[in-house]
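Shown here: the complex without one of its protein chains, the others still in place.
Up next, subunit A:
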Amino acid sequence: MMNQLGKSQDIELSLGTFVTGKWYKRSYRILRKLGSGACGTVYLAERQGKQYALKLSRNGSSITTEVNVLKTFQKVQGKTLGPSLVDVDDWIQPGGGALSFYVMEYLKGKELITFIKQHGNEWIGVLVMQLLTDLEQLHDTGWVFGDLKTDNLIVTYPPARLRWIDVGGTTQIGRAIKEYTEFYDRGYWGMGSRKANPSYDLFALAMVVIQLYYPHRFEKGQDPEKTLIRKLHQVKELTAYQAILKNALYGKYNSSGAMRHDIQQVALKHPTSTTNFSRSPQVKKKFSSSAPQSRQQKNAPYRRGSKVWEGIGIGVMVGLFYMIYIVIQWL
């Protein structure tokens, strides 16, 4: 019962450890640590040749709450909203202590910031629109994501798809946000309450986009609102989306759909406004070496044809001269 927050919530397991459920007896082999957060540690684990993400916590109640959220998603619709839940159980450690855990589908992908760096800015609009579609679905079922942040997002590809991976902060609309991260929290910036409503998620989403250009985040300073707007204005790559992001920061969008609509307008209007500022040299190289190749191939039939004509021409000329020679001889 006495969950001591003071103790490290990190749970260290050595590779190859078997985590076996007390209730359903399923066994998972620990492969490596994927990450750890405020209320648990996530490991990559394997069972019957398939890989899963396994989250363990000393705090049984937070596991139970997260499982409840994951179950709600599954009841409502298919797999698009977050990773699907595979198993829930308790593990009695060899030492005797009990840990709660749940197992979900393992989503393999790139961090959002890495993906944008490698594939270019034009992906921002596309990926954000995808996320807004998911958020709209989530909001329609009466929930708010809550702890929306770069760490909780992943781009799976191909095809590129932005997905969320941690549902710990998901909160019913109208309640107090369950879990948040200061930088993405509108309350922290003095820009609104911590009551769960769709605009709470849209604020956080705007912060996710801005943070792509401030990997180390920034302090809120004396006047948080001013700081925020100044930092937004300083990012040239976001000029096209500036007005939309500002609307999201000020809570002007009541629904994800409205914000998606605006982003779509911009994405359609400015196809090259954010050209290859950060495409990796490898990609470029691949492009430049492949281009001449294809041109060569295209040119090949034309050249072959000209050689034939050349041959015919020479033959005709030689024949012509030969005939003239014969005629002269005969005369």
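Here is the rule we go by: a contact is a pair of C-beta atoms (placed from the backbone, for glycine too) under 8 Å apart; a residue touches a chain by one contact, two chains touch by 3 or more; residues count from 1.
Convention: contacts and distances are computed from a predicted model.
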Checklist line | Complex member absent from the view - protein name from UniProt, among "Urease accessory protein UreD", "Hydrogenase iron-sulfur subunit", "VWFA domain-containing protein" or "Ferredoxin" | finding: "VWFA domain-containing protein"
Item checked: Sole residue of A:177, A:207, A:232 or A:267 that reaches the chain not shown, by the stated touch rule -> A:177
Check: Which is it among A:33, A:117, A:195 or A:217 that touches the chain not included here?
Finding: A:195
Margin query: If I consider the whole complex, including the chain that's not displayed, which of A:98, A:243, A:312 or A:326 touches that chain?
Written below: A:98
Checklist line | Touching residues (missing chain, whole complex) on subunit A | finding: 1-6, 23, 38, 60-61, 64-65, 67-68, 71, 88-90, 98, 174-177, 182, 187-188, 193-196
